[in-house]
Each structure stands twice: as C-alpha cells, then as structure tokens.
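Below is one structure; the comments refer to it alone.
Of the protein chains in this complex, all but one are displayed in their positions.
Moving on, here comes chain A:
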Amino acid sequence: MKNKILAYLLLMMPALLATSCLKDQDNLFEKSASLRVSEYLSNTKRVLTSSEHGWALDFFPDRKQSYGGYSYTLKFTDQTVEVCSEISNDLTYTETSTYSLDNEDGPVIAFDTYNNIFHFFSTPSSGSGAGGYEAYDGDFIFIIMDISDDENTITLKGVRSGNILYMHRISESIVDYQLRLNNFVNNLVFDLATAEIDGQKYVVNILADDRMIVIGKPGSGEEDIEVPFCFDSDGISLYKPVTIGEKEVRVFKYDEPNGAFVSQEDNSVVFYGQLSPSIVINNIGDKITSGNAAAELKYTFNLADRFTYTPTADWINVKAEGNSLTISLAANTTGTPRSGAIEVAGNGEKAMISVTQIEVADLLGNYTVNGLDSDNQAVADPATITTNGAFYTLTIHYGSYPQTVKMLWNADEGRFEIPSAQATGTIGQYSIWLTFLNAASGTWTAANTGYTAYLVPTIASDGKVNLLLGGSYGTYNIDCLGFGTTLSGTDYFYDYYADPVFIKK
C-alpha cells in the first residue's frame, strides 16, 4: 500500500511541473527592456536637440532646497551642451561641455565633463558648510522622469538630492533668456504682495535674494507656507505646487501693467504687488526744476496711478491716470525763486519729490562750496557762477589755485550740465582736469571725456538757493566733484569735494 501511494505521488510530480508550461507566456512588451530604454534615450536625445533655441532649467540644488532656485539655459547638440545661467557675473558668458544619456537608475542624463557654470553647485572644496566638502549638494546626473506629450516640458529628478526639476523649451537664445530674466528681476520693485482667494486675504513675501516665498494667512493662526522659487524670464516657478485655499498652483507669470503675479494653473490666484514710492522716484527723480512760467510736466511709467500724491504747496497740482502722471505748476510771480514738494505714498512708505521754480539768471553770483575733501576734512571754498551769454563758468577757489569749470544750462531739466575731463587750470606746475567720483566704490572717471555731471538748483529751508551734484557713470552715482592730474606714468593725484553743496550768498 505504501508503495502505491509513493508511486502515485511520483506520477503527480510531472503534472506539478507541467502547470508552469501551460501558461501562455507572451511578453508583456514587444521589445526587450534594454531595447525599450535605449529607444527612450534616443527619443530623449531627439527631443533635447529638437529645440532650436534650447531649454530653461529651473535648478534647485540641495536636498532641502535651502539656496532656492537658479535659472539655467541649455542648448543641446548631438555631442555637446552649451550652458548659460543667471549665476554668472557676465550673463552673455556661455560654456560648452559634453553630456550622455544612459540607463542606470532608469533613463539618466549626465553632464559628464566639467562645466564651470553647470557644476557650480556640485563642486566641493576643502572645508565645511555651504560650498565645502559637500559642495552645495547640487546634481549633475538626473533621472528623466517624464517628457510631456507636447515635448515642451521635461521633468528630471536629481540622482543625489532627489529634487524634482522642470525644464521647458524656450523660444529665444539661451543668452537672451537670461538677459530678459535679469532685466525682469532688476525691475521687480516690490517684495510684498497680497492676494484674495475665495474671500480670504493672504500676504505674500517674495524674498528675491533668498529665492523663497512665504505665504501667510493673517489672523488665521495657520502656519505660513514657505516654498523656494526660481525666477523665469517672465515670472516665477515654485519648487513644488502649493495649495492656497482649494487651489493648487506652481507657475506664475508677471502681469506688468497690474504689477501682479498670475497663476498659470488657475488665474484666480493673483499676487498683487505692494508698491513702494521708490518706483516713482526711479522713474521721475526726486528733484523737479522748472522756470517761473506756468508749466505742465508729463511722465509715463507703469502703475503711476497706484500711488497717492500730496503736494505741499497750492501752486503744485498732480494728476495720475493709468500709466501717466501730470504735474502742473502755476506761474511764479513772486519775483524770487520758490520751491515746494510732492509727497508720494504707497505700500505704507513715503517719499518726497522737491519742486523748484527758478530762472537761470537767479543762479548767477557768489557761492560757498561745502563738502568733504579726500582726507575727509570739511572744506568751505568760495565759488562764483558767471555767464558770457552762451555758456556758464563756475570758478572754484581750490586753495590759492582757482579752477574754472565750463557748464551748459539745460532749460528743460532745469539744471547745469558739466562735461568730464575738461581742463580747469593749474596747481603749481601741473595741468588739472575735471573728474567725477563715486566715493563708496572708490571708482572715478579719471581723465576720460564723455561723462556728464549735473548741478541741480533747489531752495533750502532757510530760503537760500543751493546747487546739488548729480549724474552717473556706468552703474555709479556721481557724488564727488574732483580735480586730477597725472604726476608721471600711471601715478595720479586727485582731490575732490564729496557731496558738495553750493550755497548762494
């Protein structure tokens, strides 16, 4: 009996073995896994190289994204990738290196030879902390997570940080994109915005330097939402979608006429910028000078009517409408120069614009120039302004060496204009030329022509006419009026009046 049971058991064994054969083992996919990955990679390469101008990558280094996001633009060819980024001092600088597409943890793109721009956040150095032996925890190898159906967006995942990054097709060159982005960032004048979504008010703090947005719900007791962001050429992209009210948003475009960021996912989510009066000052200056005749001054800039303008004198009138600002001045019949001001308010801040009615004839005569010299000593030297009818001469008594400066009167702007590098006289054996300086930066126009400084008339609180120095060279404000000479070779001498005020006697 025992033998039989054993025999049956033995006979059953082939049946057990046979079951696995009866299944129809069709391949789930037509092609092998490696062939499919390889096809996916060549398709990725086709998409990457298909963009005529390239791609913009919102790059977030660090697994906690603690540095925020930085814009990279990339142009792929068959063998190379050309890289440009807002992190470079020179935005027109690009660097070319190689890339490869491989199958490692899935389909992977590696920026596989060194690129000073691309590998900035991944390059370690001796030491600890940011940029130390762990670099900035930036990636240069990414898993390709997704290519959108329209082939305009590629989703990447950093192999080291695990950060999800988005790359989108651009329609201008990689340099032009960065220039436009930089222009956009520089002109973004507010860091505080408000939003009202489904009746609920939100306060949005845009920390441009930290690349961090903080969204608060005042009075709700709810915790603020903090999310890193990256600037695009025409808006901002958050690191990941956030939910405000019921709405999930990530990408915002800047609506310039309204000074607002509009969500691309749901256009009812809008961050309205809170506007600082510095926008007005940046556009029209903080000193307006006009003649004694009645005048109507017109200015055009975005968001002009979003501010409150309060004149301090009844002869000044201000009207703002859309993007235009009109300042009307009544005729000055008092016989003497006069000045008033316009208070500009916005975003809880205030700024003053001085308004002066004066004729150039009122400016001729004797002055004292007050300022600090190059040894930081206060000086007060006599000066005069005379005219021969065609141009004006400012004579400054620099010690016992009078220096004469030729000036032109700009009636439209109501100010004197002074060309740089003109010969002004001598000090001992040396011929002296006029130069302009920015004291804080330590830079000057040296003996170069082509720069212009201004003397702008205002009326001080004591009723006296003052002339104030203005103008700029490069990115620097002119705040010193200087006299220079070449001693020998590259050995220069100069002295100057820092923040000079010409007070009329």
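The criterion applied here is as follows: a contact is a pair of C-beta atoms (placed from the backbone, for glycine too) under 8 Å apart; a residue touches a chain by one contact, two chains touch by 3 or more; residues count from 1.
The rule is short, and it goes like this: contacts and distances are computed from a predicted model.
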Practice problem: Match the chain absent from this complex view to the correct UniProt protein name in "Carrier domain-containing protein", "Amino acid ABC transporter permease", "Stage V sporulation protein AD" or "Substrate import-associated zinc metallohydrolase lipoprotein". | Solution: "Substrate import-associated zinc metallohydrolase lipoprotein"
Quiz prompt | Hidden partner chain, touching residue among A:N89, A:S126 or A:T243 | solution = A:S126
Exercise. Using the definition of touch stated at the top, determine which of A:S50, A:S100 or A:T449 touches the missing chain.
Key: A:S100
Quiz prompt | Touching residues on chain A - with respect to the absent chain | solution = 3, 6-7, 10-11, 13-14, 17-18, 21, 25, 32-35, 37-38, 41, 78-79, 97-104, 110-114, 119, 122-128, 132-135, 137, 140-141, 159
